[in-house]
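Take a look at this one; I'll ask things after.
With one protein chain removed, the remaining protein chains of the complex are shown where they sit.
Chain nomenclature is as follows: A, B and C, assigned in order of appearance, with residue numbering initiated at 1 for each chain independently.
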């Protein structure tokens, strides 16, 4: 028994509530036994600099398309039941939520694998950019120059 | 900056709220960048049988001691910042939360590794037992006879 | 006195949650298993056949372990926590 979920992929300014997303994904099936969640949050330190604020921007349509591709490939390749991916944009303070990936499977192993793959794939393929504000000013982060 | 958290290890009858535990672990440090969560939930199917209810019991003191050992070893061996482990006991319905492990690290890699190791270690070393109720009756699960 | 605790399937088998045995100041698991056999022969046999994990004072021990007056011994069926 599977139920299609609404809004499994979201890019949004507002914060999300992890419990709500977990309860949403549980509705996909009564046969979920393991749910693995990755939550990325704003760290204070980056390469020795003290960060005061983060700012994310995305390429609309393409970013959502890439997240949907990641979700579908995770379900297909890892045999999980469902995946939710949410990324925030705009201003984000230290300690605040940035990105959430929820992978629900019958067993934990595939859920761990799918979740870890999905966040790496998101960083690799999804057009989202981070700007860090430090005492020295603002800089766009280029993780892979 | 690290702050000691209260109740990082709990065995309890009542349900837990994932968001609350994540917000609690965030208080451990302003340098947390990745939080990996494993949530185990009650599946309807087990070895082809339809399960109507689960029931967990534990060996008080020893179970808590083992969870605390897992938490400390995860922090030490994987270099994560903090870990919370909660296991419910008593009657649990299908779809309900059973176990929660939250691993918070500076980066995601160590948090994934620590979380996946911790749930495997919990299953291996912690004296907790599951009884499944099906149409055929009640049976204690012996995963590794 | 030595306290013996039975959990999960072993509690059903023993028909009780715990037992008390007076076996002097120091004894062995082997000796304890013989005492247990008097009322629950199957459990004593499982202990001797290493079919059950045993903890003393909340730590798992090897079959030959010595136990002392005041110890808490627990008979632990295979664990099945986690999910």
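To be clear about the criterion, contacts are C-beta pairs under 8 Å (C-beta built on N, C-alpha and C of every residue); 3 or more make two chains touch, one makes a residue touch a chain.
None of these values were measured; they are calculated from a predicted model.
Although it is not drawn, the missing chain touches A, B when the whole complex is taken into account.
Touching residues on subunit A toward the chain that is not drawn are 40-43, 56-59, 61-63, 65, 87, 98-99, 119, 122-131, 140-145. Summarising the interface, subunit B meets the missing chain with residues 33-34, 108.
Simple rule for what comes next: only the chains that are shown with their structure count from here on.
Per-pair counts of C-beta contacts peak for the chains A-B.
With centres defined as mean CA coordinates, subunit C is found 48 Å away from subunit A. Chain contacts: subunit B has residues 40-43, 119 touching two or more partner chains. Contacts with at least two other chains are made by residues 83 of subunit C.
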